[in-house]
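A single protein chain has been omitted; all remaining protein chains appear in their positions.
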Amino acid sequence: MKPTEFEPADTVLSGETADIYFAHTIDILRREATNPVATMEVFPSRAGILCGIEEVKALLTRVLPEDNREVWALSEGEAMGRKEALLRITAPYQSYGLYETAIVGVLAHCSGWATAARQCVEVAEGIPIISFGARHVHPSVAGIMDYSAIVGGCDGCSSASGAKLAGIEPSGTMPHALILVMGDTVEATVAFDRYMPSEISRISLVDTFKDEAEESLRVAEALGDRLNAVRLDTPSERGGVTADLVKEVRVRLDLAGFKHVKILVSGGIDPERIAYFIESGAPVDGFGVGSYISGARPIDCTADLHEVDGKPIAKRGRTPGITPNPRLKRIL
Amino acid sequence: MKPTEFEPADTVLSGETADIYFAHTIDILRREATNPVATMEVFPSRAGILCGIEEVKALLTRVLPEDNREVWALSEGEAMGRKEALLRITAPYQSYGLYETAIVGVLAHCSGWATAARQCVEVAEGIPIISFGARHVHPSVAGIMDYSAIVGGCDGCSSASGAKLAGIEPSGTMPHALILVMGDTVEATVAFDRYMPSEISRISLVDTFKDEAEESLRVAEALGDRLNAVRLDTPSERGGVTADLVKEVRVRLDLAGFKHVKILVSGGIDPERIAYFIESGAPVDGFGVGSYISGARPIDCTADLHEVDGKPIAKRGRTPGITPNPRLKRIL
Amino acid sequence: MKPTEFEPADTVLSGETADIYFAHTIDILRREATNPVATMEVFPSRAGILCGIEEVKALLTRVLPEDNREVWALSEGEAMGRKEALLRITAPYQSYGLYETAIVGVLAHCSGWATAARQCVEVAEGIPIISFGARHVHPSVAGIMDYSAIVGGCDGCSSASGAKLAGIEPSGTMPHALILVMGDTVEATVAFDRYMPSEISRISLVDTFKDEAEESLRVAEALGDRLNAVRLDTPSERGGVTADLVKEVRVRLDLAGFKHVKILVSGGIDPERIAYFIESGAPVDGFGVGSYISGARPIDCTADLHEVDGKPIAKRGRTPGITPNPRLKRIL
Amino acid sequence: MKPTEFEPADTVLSGETADIYFAHTIDILRREATNPVATMEVFPSRAGILCGIEEVKALLTRVLPEDNREVWALSEGEAMGRKEALLRITAPYQSYGLYETAIVGVLAHCSGWATAARQCVEVAEGIPIISFGARHVHPSVAGIMDYSAIVGGCDGCSSASGAKLAGIEPSGTMPHALILVMGDTVEATVAFDRYMPSEISRISLVDTFKDEAEESLRVAEALGDRLNAVRLDTPSERGGVTADLVKEVRVRLDLAGFKHVKILVSGGIDPERIAYFIESGAPVDGFGVGSYISGARPIDCTADLHEVDGKPIAKRGRTPGITPNPRLKRIL
Amino acid sequence: MKPTEFEPADTVLSGETADIYFAHTIDILRREATNPVATMEVFPSRAGILCGIEEVKALLTRVLPEDNREVWALSEGEAMGRKEALLRITAPYQSYGLYETAIVGVLAHCSGWATAARQCVEVAEGIPIISFGARHVHPSVAGIMDYSAIVGGCDGCSSASGAKLAGIEPSGTMPHALILVMGDTVEATVAFDRYMPSEISRISLVDTFKDEAEESLRVAEALGDRLNAVRLDTPSERGGVTADLVKEVRVRLDLAGFKHVKILVSGGIDPERIAYFIESGAPVDGFGVGSYISGARPIDCTADLHEVDGKPIAKRGRTPGITPNPRLKRIL
Partner (left out) sequence: MKPTEFEPADTVLSGETADIYFAHTIDILRREATNPVATMEVFPSRAGILCGIEEVKALLTRVLPEDNREVWALSEGEAMGRKEALLRITAPYQSYGLYETAIVGVLAHCSGWATAARQCVEVAEGIPIISFGARHVHPSVAGIMDYSAIVGGCDGCSSASGAKLAGIEPSGTMPHALILVMGDTVEATVAFDRYMPSEISRISLVDTFKDEAEESLRVAEALGDRLNAVRLDTPSERGGVTADLVKEVRVRLDLAGFKHVKILVSGGIDPERIAYFIESGAPVDGFGVGSYISGARPIDCTADLHEVDGKPIAKRGRTPGITPNPRLKRIL
C-alpha cells in the first residue's frame, strides 16, 4: 500500500467548514494585534487507533509559517491511549487557530473508523476483512472512510475512491441487483466471468433465488476451476448467515470436489459475530464488514492551549504547561 | 430558512465513490445489452426523520432519462417508519444502478443526523438547540451534518458551510482559546464587544479561569445591557454543568440586577441530559449539542429491486412486487 | 371427542409402581387392625389445568368399598388454583392408602401436559395447535401425554394411542425420512397423494432439499387443488422458521395462484414463539408443538390427611380439618 | 445391581405409540416397493448421561433383520456430548422406520432423568441420594424413571417397579399418613419396628406433630440402638429444612448419646440445595430427591438419515454422510 | 402521650460534643469582636419525618439571647421534603455557632428513627407496631431512639427511658432467658402471671423449647382467659416466622376454643416483611420491630448561613438569601 498525497480542500482553507467563533476569534486578535506563539495539544476521549494525522499534516504544512513552527505527533495507524497527547502544535496562534475544527474533526472521524476496523481485525485471527460500508455514509466521506478502514487493518475496500487514497485496488463481488436483472444466479455469474478481466476474482453471490448450498453447487459446476469463491449474505428474514450454514456449504462443496472454492460471509458482521463464527469453527475465508466500521462513532478529541508566549496556562480542569509524551515524533 | 440548491459532486457522478461492483455490473449489462426498466425501492432499518432526499433528487435529476423515469419519495424532514418504502425509482437500470451506493449513503448519514437532532428537540420543550458538533466530524461532511441537524429541528449551527446549505446565519459564542490567548475572560469579552458587528450576539464563555458564578457577574458588570448571555461549559474534570449550577448562576445574576442575561449550556449534552435539566427545573435558555448529533449512527438503508420489466421480482427474504405506500409523493 | 374408558394397569393395582413405604404402611396398619375412615385431600403446587382425574376415578372405582366411600373432585380440563383442594377422598384408609403415589402421579403428570397445551392455545388466538411431542417422551406415556394435550385444548395429536384415548383421528404430515428415502420432495408428495386415502390431508414438508419458497411452488404446481398445506420446519442451523419466511411463502404462493394452500409451522414452537408469529402478522394456519407440551414439568401435587375418624387433624404446617371448596363435584 | 431384561411393549411393536406419519411412510414405501438400506443417526440436543439404550437395543433386536443390520451406540450411563452421534442404525429402512418415535422417546426421557440424577450425585460429594419422585410422574413411567435415576448414580429408589428394573431393593422410610393415622410419631415408629423384617431400616419421620429436635430425641429414646435414622421433611410453611436445623438435631442427638442415628433430609432437594447443605457443613447422611429428577425435562433427540443406499445424504442444515464418532461400540 | 420536657446535657452546653472547629471559630470571632446577626437554615438530605426539633428548641431556649432571636421550624412528627428548609435561626452568630454539630446531629438521628418507624406504620394498615430495638443501640440513645419511634407512629416501646420521654408505659412480653432459666415455657408463663400486676399483659413467648403451635396450646390451656397473647419469634435457623405458621397457630388456637388469644410476631420485621404478612392474609395482631427502626441511617442535615447582617449570602453551590418555606412556624 502506497497512499496518495492528501490535499487540503478549499472549503477547509477558507474556514467555511470551521465553527464560526474561530473566524470571529482570529478577526478580534488581528484587530487587537495579538498573535502570541501558542502551543495547542490534542487529546482523544477514548483509546483507539490514530488516523487522519497525514491529512492534518498536509493542512498544517500549508498554513503554518515555515520558520516559526514545531509540530509533534503520533503516526498514522499507531495506538493511542485515552487522553494521551497525540498532537502538539507550536506556532503563532493566528496561523492555525481557524483550523481547530477541521483538525479535531479529521482526527475524530478517521480514528473512529480505523479503531472499529482494528477491532474486527483483532478477533478475526488472520481471516481477511474487507470494508463494505461505503453505502452507509455520505459519499463525501466514503473514500476517507475506506482509507481509514485500511489504516485500521482491513485487507481491502469496496469504493474506488477509498482504494485510491490507500494505494490499492478496490475489492468486490457482485450485487443482488445484477442477479435480479439477469434473472438467474448462474447466468449472472457466467456473464461476469465472460467480460471481467482475469485479474478480477470470480466471487458469486449465492443467496438470491435458491437455497445457498444448492446454488453454490450450481455456480461451482458452471465455472469449475475459475470460481474463486461464493459469498453468503442471507438476509435476517431468512435467519441470516449461521455458522452451521457455512459448515454445511463447505462440506457439500468438498463432497462435490470443489475444495478450491472459498466462502465469504457478509451481512451484519461485527466483532461479536466474527468471534461467533470463529468459536463455532466455521470455515470462513473472508468477512465483508459494513456499518460496524462505517457507522462507528468518531473518537471525539479535545484541543487545548497549554502554553502562550512560553508561559504554562490552561483552562480550569486542565493542567497548565506542556503535557509530556515521549512517544511523539516531530513531523514539521 | 431557504436552503441552497444541491449540486452533485464530480466524484459521485463519475462513480468513484461507488462500490466497485456496481461499476462492474453496469459494464456487464452494457456488454450484454441488457437495460430493462427496473424499479428500485429504498427502506430504512429503523424509524427516524428522513433527510438527504433533496440531495438525492438533485443527483437523479442529472442522471435519469427525462422521458423514461418516475420517482416517488417522502419529503425532507418527514418522519419515516422502520422498513417503510421511502423512495421508489422506476427507470432503465443502467441509468442509475451505479448510484445505489451514493443514494443510500446520503440518506443513511443525513437521516441519522436529523433523527438525533429531532430527539434533542423533542425533549427540549421549546428551548432552542444549536448544533455545535462540526468539530467531531470530517470537514467534508461538517456542512451537510449541520444542514441535517437543522432539518431535524435545530435552531442554529456553528459551521458557516452548514448555515449556508440551510439558508441561515451561523451561531457562535467564543472559544476557550480566545480567553486563554487574551488571558482574562472579561478582557476577551470586552474585545469581542468592541469589534464584532452589532447583529452578532454577545455571549460570554464563563468557565475558563474563575468560578462560573463569579465570572458571570464580572462579565455582566463589564458589558451591562449589551451582554446577551453567558455560556456554561464546565469540563467533566470539574463535575460538568449541573442543574444546581444553572439555578445558582440565575439567582446570583438576578440578585445583581442582570435578569436580561440568558444562560446557555454546553458540554456532553444529549436527550437524557436535556431531560435532566428540564426535570430539575433549571432555567436554561439554550443548549449547544455536539457529538450526540454529529456522531449519530447512520440509519442504514436497504435498496432492493422489486420489479424488472414490469414483472414482480425479489430476492429470497423479500416480497416480490411494488411495496404500497400511500404517503409517497412523486418528485420526478 | 369421545374419550375411551380408562382401565387401571395391573402394576398399579398390585402396588408395584407405588412408593414402597405405602406398602409397608398398609402392612403395619393391617397387623395393628387399624383402619379408620380417613379423608385425604390433594392440592396442586401451582395453578393450571386439571387432567388425569378420569383415570384416577377409574382407579378409585375399582378399589374403594362401594358402601363406604365419598369422592369429590374438580372436572377433567377445569382450571385449578394454586393449593386449591382438587380431590377429596373419604373412605377406610386401608382401601386406598397404597395408591397415593399413583393418584398424585397421574394428576401431576397429566396436568402438567394439559397446562402447557393450554398456554399455547391461549396465545394462538384460534389458530389450531397439533401436539407433535410423542417423540420426546417414553412410549409408555406417549398416548396419555397426547390425551392430556387434547384435554388442554389442542386440536389434534400425532400418536395413534393418544388419538384413541381422546376419541379422535391422529394428525400428521410426512417425515423428512420419506423425502430423503425417495430423494425428492415433489416425488414423495406425489407418492403420498397417490396412495393415501382421500380423507387424509395432503400436507407437504418443504424444507428438505431446496429453498422453502421455491419448494412450496414446486409441490403446489405438482398437486394443484389437491394440496392442502405446506409445512415449514426449517432447522435452527438455517435460522429456523421466521415470520418473514411465512409472509414471503404466502405472497409467493398467492402470486402463483395457490391461495388455497395453507401454511403450517413447526420446530421449537412454544407460547413465546406463537406470540411472535401472531404479533408479526405472519399468516400461519396451524402450529405443530412438540417438547413444550411433552416435556412440560409435572405439576407436583400434595396429598394430606385432614380428618381421621371424623376428627380434624393435620401435620405441622397444614391446617386441620376439611378444606372448603364449593367448586368440587361428587364423582363417587 | 443386575438389571432385568427389557421387553418391548405390544403397543410399541404395533406402532400404536408412533407418530402416525411414520405408519403412512412405511405404507407408501411398501406400495412403492422402496426399501433401501438406510443409516439413521441419533443426536441429543444437549449434553448429559445416556440412558434408555438397553431398552432401545431390546426393541431393535426384535425388529431388525438379523442378517442385514449393524447398530453402533454409546453405553447405558455413559456421558454424551451435545449433538454427538449416540446411536447409528444401518438396516433396510422399512424394518425400523416405524420405530423412530419410540427410539428417540425412550432415549430422550430416560436420559433426562439420568442426567438430573447425575447432577445431584455430583454435588453430593459421596452422600447417598435416593430417588423419591415416583409420586410426581405417571405410574406407567414410575419404574423406568427410577431405573434411570439409578443409572444416573442414585443409591436407591422408592418404587418397587424401579428397583426391580435396576436389580436392587426399594428404599423407604414412612409416610406422614402412617403417623397421622396412628396419631403419634413414637407410636408409629414402634409399630414399624415391631412388624417390619429386620433387614428393613428403621427410619423415623420426625416433623409431623412436634418440633423436629424434640421428636428425634423421643423416637431415639423409644427405639434405642435399633433406630437407624431420622428423616427431616419440614414443609415450606415452616421454613423447610435448614442446615442449622440439621446441625442442631445432630448436636442434640449426640448430647443424648445417639451418635449412631443418621439424619436424612428430603423436601424440595435439588443440586443447589444439596450444595447449600454441604457448604454449610450440615451433617446430612442422605438426601431424598423427588421432582428435580422425576420432573426433569427430556433431552430431546434428533434422528436423521445420513446415508441411503450407500450414498451420503442429508436434509438442508445437516451434513451429508456418516458422522464419525470413535466412541461408538457395535451392539448388534 | 404527654412527653416530658427536654433538658440540654452539660456536655452539649459546654461544646464538648461539638466539632472542634466550631470552638475555634467562636474563639476567633470573639477576638476579632465580630458577632453579626446571622441566619442559619437547616435542610434534610432526604424526605422523612422530622423528629428532634423539641430537643433542639430546648437547647436554643437556653443559649439564644431572648431579645435578639427569631426561630422558625416545622413541628415534631411533621413530614419534611428533601432539601426543604426545616429550621431557620436568626440571632447573633456567637450565641449559637458552637451548637451547629449538636443541632444537626439531634435532627439527623431522631428523624432517621422516626422515619423508619413511619415506614412500618404505613404498611401495617392499623396493626400496632412496638419498638423493640433498644438492644441494638448504645444505651445513651436507647431512650431517645424509642421516643423517636413513638413520634414516628409506633404504639409502644420496650425501654423504660423511651417510654418516659414519650409519656407512656413501656411494653414487653418475656425474654427467652426467663424461660431458659425456669426450664419450661408453661412454668415461666405461670410464674409471670402469678407475680406481675394485673395491668400488665400476659404475653407468652412460645418458640423456646417446643413447636410453636403445640406450645401455644399448652400456655393457653394453663392460663385460660387470662392469656392475652402469644409471641412468635422463631429464629432464622428454623426458617423464621412465616405467614403460614401464623395462620396455622390461629386455626389451632381457634379449634381449641382460644379465640381471645392474640398473636404477636417479632424477629427481623421490616416494612417488606410486614407487607408480606398482610398480603398473605396472616392474622397478626401486633408486630415487634427491632433493628429496622433502631439501626436506621440518620437523615444527614445541612446547616448553611444564608444571611449575614441582613445581606443575602451563600457558599458556592447554594442560593444566597432566606429560603422561602410557608410551612414554618415561629417557635422562639
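A, B, C, D and E are the chain letters, set down in written order, and residue numbers restart from 1 in every chain.
The rule is simple: a residue touches a chain if its C-beta (ideal position, glycine included) is under 8 Å from a C-beta of that chain, and two chains touch if they have at least 3 such contacts.
Small disclaimer: the values here were computed from a predicted structure and weren't measured.
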item	value
Neighbouring shown chains of the undisplayed chain, as defined at the top	A, B, D, E
Option from B:237, B:254, B:279 or B:309 whose C-beta touches the chain left out	B:237
Identified contact with the non-displayed chain, of E:88, E:238, E:252 or E:273	E:238
Residue, one of E:53, E:85 or E:102, that touches the chain absent here	E:102
Selected residue (touches chain absent from view) among E:71, E:123, E:141 or E:253	E:141
Contacts of chain A with the absent chain, listed as residue ranges	312, 316-321
Contact footprint on chain D, counting only the chain that is left out	211, 213, 244-245, 247-248, 251-252, 255
Interface with the undisplayed chain - residues on chain B	209-211, 214, 234, 236-240, 242, 244-245, 248
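Just so it is clear, only the chains that are shown with their structure count from here on.
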item	value
Shared interface partners, meaning chains that touch chain A and chain C	B, D
Angle of the C-alpha superposing rotation, chain B to chain E, to the nearest 5 degrees	120
Overlap residues in chain D, where contacts from two or more other chains coincide	209-210, 234, 236-238, 316-318
Graph class of chain-chain contacts, one of line, ring, star, complete, other	other
